[in-house]
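Heads up: the structure comes next, in structure tokens.
The complex appears here minus one protein chain, its other protein chains still in place.
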Amino acid sequence: METLIGLLVAAPLLGAAVLLCGGRRLDRTGHWIGTALAAASFLLGAVLFADMLGREAGDRTLSQHLFSWIPVGGFQADVAFRLDQLSMTFVLLITGVGTLIHVYSIGYMEHDERRRRFFGYLNLFLAAMLLLVLADNYLLLYAGWEGVGLASYLLIGFWQHKPSAATAAKKAFIVNRVGDIGLSIAIMIMFTTFGTFAFSPVLESVGETGEGTATAIGLMLLLAACGKSAQVPLQSWLGDAMEGPTPVSALIHAATMVTAGVYLIVRSGAIFDAAPTAQTAVVTVGAVTLLFGAIVGCAKDDIKKVLAGSTMSQIGYMVLAAGLGPIGYAFAIMHLVTHGFFKAGLFLGAGSVMHGMNDEVDMRRYGGLRKYMPITFATFGLGYLAIIGFPGLSGFFSKDKIIEAAFAKGGAEGWILGGAALLGAALTAFYMTRVMLMTFFGEERWRNAPTPSPKEPSVEPAAETGGEYEVPHPHESPKSMTVPMIVLAFGSVFAGGLFSWGEAFVHWLEPVVPFEHGHPPVSALTVTAATVVALLIGVGAAWLQYGRKPVPALAPRGSLLTRAARRDLLQDDFNHVVLVKPGEYLTRGLVYLDHKVVDGAVNGTAAAVGGLSGRSRRIQNGYARSYAVSMLGGAAVLVAATLLMRAV
Amino acid sequence: MNPVNYLYLAALLFTIGASGVLLRRNAIVVFMSVELMLNAANLALVAFSRLHGNLDGQIIAFFTMVVAAAEVVVGLAIIVTIFRSRHSASVDDASLMKL
Partner (left out) sequence: MSFPLLTAVAALPAIGAVATAAVPAARRTAAKWLALAVSLATLVLAAVVAFRFDPGGDRYQLTESHTWIADFGVRYELGVDGIGVALIALTALLIPFVVLAGWHDADPLEGTEPDRRWRPTQGFFALILAVEAMVIISFAATDVFLFYVFFEAMLIPMYFLIGGFGDRAGARDEGEAAKQRSYAAVKFLLYNLAGGLVMLAAVIGLYAVTADQLGEGTFSLQAIVEARASGELTMAQNTERLLFLGFFLAFAVKAPLWPLHTWLPNAMGESTAPVAVLITAVVDKVGTFAMLRFCLGLFPEASAWATPVVLALALVSIVYGALLAIGQRDIKRLIAYASISHFGFIVLGIFAMTSQGQGGATLYMVNHGISTAALMLVAGFLISRRGSRLIADYGGVQKVAPVLAGTFLIGGLATLSLPGLAPFVSEFLVLVGTFTRYPAAGIVATFGIVLAALYVLVLYQRTMTGPVGPGVERMPDLRKRELAVVAPLIALLILLGVFPKPLTDIVNPAVEHTLSDVQKTDPDPEVEAAK
């Protein structure tokens, strides 16, 4: 069985290699190869899962040592895999959702001439993501970590001819790199402290070192998680990442890659348990981000950007739960899985809407679409109910548990975190209801040509249609697209209930992820009631604004907060003023300095020598008589000197 | 006669020679002035030889004469060549190391 683990990674990796090196002759079959290999990886995962279920709970960890990667002195990095319940959960999520999205992309990318390459990149992503969750040491995890960053870069910038896509891809990679500094430094501290960076020895002996070291490692890991999972303050890339094709947003920027930060924190739970300061930092980041993302989501008109804000916010929930320690780890992972289902479903639904609407993303140009795309409406609707936490659906179970755990943190901290989580739940209900109402209900605003606005370039008529407005003909998407959406909708509805049945999910993870029951200061039922009330308030507020009144086709100016939220709460303006501009000045200054001062010193020396020789050259004028004078003078000086020496 | 007077004469001749070298432009004159300086030196050598009562100075004077003769041969040849190509014997005209 162990030998199959490597194959999990190898299958999509082979697909990427074949598709990217295969050239044009694979253009016709490439997408089938890619999908088949993704499915093969999923089947392997299922086989391993079945095998794992067949064994005792304490004996479910498999490991495979492939080869020694970097052996230098005490530094021994191996290519070795570890498949336990935690990584198994991820393997199934990644390969399962991944395969569905491969299938969806067959239809979605049908008219793209570079479809083969798209599938190559998707396969590369799967391989890197599986490497990330299967690695048994931090360095190999780091390799997968950067690998998914690369795949994300390639896929965000897939339509490279658009400057905005290329810029967004670059931004995503660089912001992620800032986070990667954290992971590198964490590994260095681990090596310096423990002499190793494999999971088990580090996590087992973390108690033997001081709290300071554990805090340092924890904070560095948190930095890494912030980068990958788009948490404040490294959140700015996720919104722009929506420039990529929608299946990419669904797979990478919703269901899997962005949750890697949560995986990292939960995997390193022992380190955070030993470092309360780092845990406080984690919950703070989680709480701030869940509100940040939700506020941004409330103001955006671009459907994908709303979903991006929502993703950020939901991952904020997971990070918050992961920062709570053993009372939250399992729920963080549970929410991660259910979120994987419903958010991927929502994104695919958004893609399906765009597919039928000439790639329009502005929700103010939608409206009343439920008649035209019933399957999309139904699946999107189920995803919607799941994400807002409608009782009985997936999101309800996982989110409610997190809110409960947040209150259970205890003291003022517990109240603040719980309050933030509740507020987040209300906001989630608000912005998701807003999306539903603006997209599928109300007037059919897309029938009229958009009125151009000088302030909002996004609603200007598309340049490629030459100013002529072409009324879209909304239609349902092909089967290859709707089937994955239906499957994901099933997951959105039932996964949560299944996982919570007798705490099945918690017990499944317990051998690797420690679990404790949290004890909130009020009864669990009260928390649930409060969650439902928050949800109703959010839905009601949205209905008052977007359901009862017609939605203006042009965005109103809005309050100061709305305008700030539309600009992602000024994150880019902040980065621009604090980082980009000074950086530009620094670079320009240094270029000038290098030329004028460092190089100038050298050239100056050369010029000084040149000038000196120019002066001395004048003495050598070629006139024999002047040489004779200097000889005479020299002789006279010599004689005089000799005489003087004698005299003295 | 006091041999020191010969030294005065040598100094005088040397000065005349040196002034000639420095002040005249004609290569031939410069050349003769150089000869004058050499002979002034010879005179001084012989005078010293007499003063000190050994023959070293006179021997060196013979050497100087031989060198001067060789110099005349080479020097005159150069001057004649320069004169042929430039139609001038001025030393200032030949300030570059080429013709």
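Before moving on, here are some points about what is shown:
Letters A and B name the chains as they come in the text, with residue numbers starting at 1 for each one.
Just so we're on the same page, contacts are C-beta pairs under 8 Å (C-beta built on N, C-alpha and C of every residue); 3 or more make two chains touch, one makes a residue touch a chain.
Here the structure is a predicted model, which means the values were calculated and not measured.
Seen in the complete assembly, the chain not on display touches A. Touching the missing chain, out of A:Thr61, A:Ser105, A:Ser152 or A:Thr209, is residue A:Thr209. Checked against the hidden chain, the listed residues A:Leu53, A:Ile174, A:Leu544 or A:Ala641 yield one contact partner: A:Ile174.
Of the listed residues A:Glu2, A:Glu110 or A:Asp594, the one in contact with the hidden chain in the full complex is A:Asp594. Across the entire complex, the residue among A:Val9, A:Ile187, A:Ala322 or A:Met436 in touch with the chain not shown is A:Ile187. As for the chain not pictured, it touches subunit A at residues 20, 67-75, 79, 139, 142-143, 145-147, 150, 153, 157, 160-163, 165-167, 169-170, 173-174, 177-178, 180-181, 184-185, 187-189, 191-196, 201-202, 204-205, 208-209, 213, 583, 586-588, 590-591, 594, 598-599, 601-602, 606.
The working rule: only the chains that are shown with their structure count from here on.
Listing the residues of subunit B that touch subunit A in their complex gives 18, 21-23, 25, 30, 91-92, 94-97.
On subunit A, the positions that touch subunit B within their shared complex are 621-625, 628-629, 632.
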